[in-house]
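This is the structure, below, for whatever I ask next.
The complex appears here without one of its protein chains, the remainder shown in place.
Entry: chain A
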Amino acid sequence: MKNKDKKIEILLKNALSSNAMPDSDLLQDLRLKLASKENPNKKPGLRHTFRISFVTIMLFVILSGSAFAAWQYLSSEEVADKFDFPLLAEAFTSDNAIIINETQQKNGFTVSLLGLISGNQLTNLDKTLDTLKTYAVVAIKMDSENFPALNDMAFNNYSFFISPLINGQKPWLYNIASMNGGYNEIVSDGILYHLIECDELEIFADRGLSLVVISSVFYDINAFDYDQTTGLVIPNENYNGLNLIFDLPISTERSDHEKAQIYLDNLWNKDSTPMEDLSNSTDNPLDFLDEYHDSIEEITVTRVTKSEDYQSIMDIKFIELEEMVEDGLYLQKKLSQDKIDFEKNLERISQGAILIFTEYNDGSFSVDIREPSN
């Protein structure tokens, strides 16, 4: 290893190695919380108090809920303002915003889906661009008491997983967690507000969309039954927690079945074609991406336009190949030729050529070079 590389290696090891350990209080607290999850009946406010058919409940709260939500809660715009997202707040006042104000109740909780908006760069907390995201605001109120403040230890007793779901897609695989999503939460006047976001939902509108609210940290497969035939998610009536489902009334005008299918096919490759790049009409993702991973072919394809980037890739590749030569797994003659080709390609890249470096899962690679068009 070169001296420079060795130095940075040592620096990184010194800087990042950690002797941090969870302290005994933390572990004990975790054990207690896990134990209470095993006995959910001990948790306040989550007992069944009545059994009425789900349909009746839905009709009752939809018919009576809207007026309740409108004056009781902050608006979606106000919630966005609380999080200091002025662009998002403004978007919620636009004609494109969908004001829903639908309320449902279960097990001592009143949950209201307030509003929905899709857009481009509406928040600015991420260092990456927030492009083509969908945002939704949900309010949760406890019937018997107020939510404690977020920084109150008591707040740790409450967990909610709020996620859009796509009809026909397995909810444990396709939800906010896998769709580059996240949430912000705030308690105002004893009411908990969640602002969730994820990749744009409108392209899926023709398939049918819903939003679930579960009293768990992650998607709980016990909360809903998934009907493989209809592709619908149905609340499990025996679930001893909160498991509500709302329809998302998103217009099918902007649905795009093909784009949606590409997204779903590539979803579990977190580093493949991002949403904004699918809006381009070209078929070749490498026209606008530096790196593309294909999970079916199990390859990673990198588009290289700078000599130093190619140098970086091949430095490491040559180390691997030299080891393989020593192990008798690669011919020295082939390695020598690779180095000659490498020098030629470096020269061509410096003159404007684009190199496509394809790496296979077994470590083998191929190189394709495209000369600049005149």
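Basically, a residue touches a chain if its C-beta (ideal position, glycine included) is under 8 Å from a C-beta of that chain, and two chains touch if they have at least 3 such contacts; residues count from 1.
Everything below uses one rule, namely that contacts and distances are computed from a predicted model.
The subunit not displayed here is recorded in UniProt as "RNA polymerase sigma factor", chosen from "RNA polymerase sigma factor", "Electron transfer flavoprotein subunit beta", "Allophanate hydrolase" or "SpoIIIJ-associated protein".
From the options A:L30, A:I234 or A:L331, the residue with contact to the unseen chain in the full assembly is A:L30.
Of the candidate positions A:V217, A:I234 or A:L331, contact with the hidden chain is made by A:V217. The residue touching the chain not shown here, chosen from A:A154, A:I316 or A:I340, is A:I316.
One chain is missing from the display, and on chain A it is touched by residues 4-5, 8-9, 11-22, 26-27, 29-31, 33-34, 37-38, 83-84, 125-128, 156, 159, 177, 182-185, 216-221, 268-271, 291, 293, 298-300, 302, 312-313, 315-316, 320, 359-361, 363, 365.
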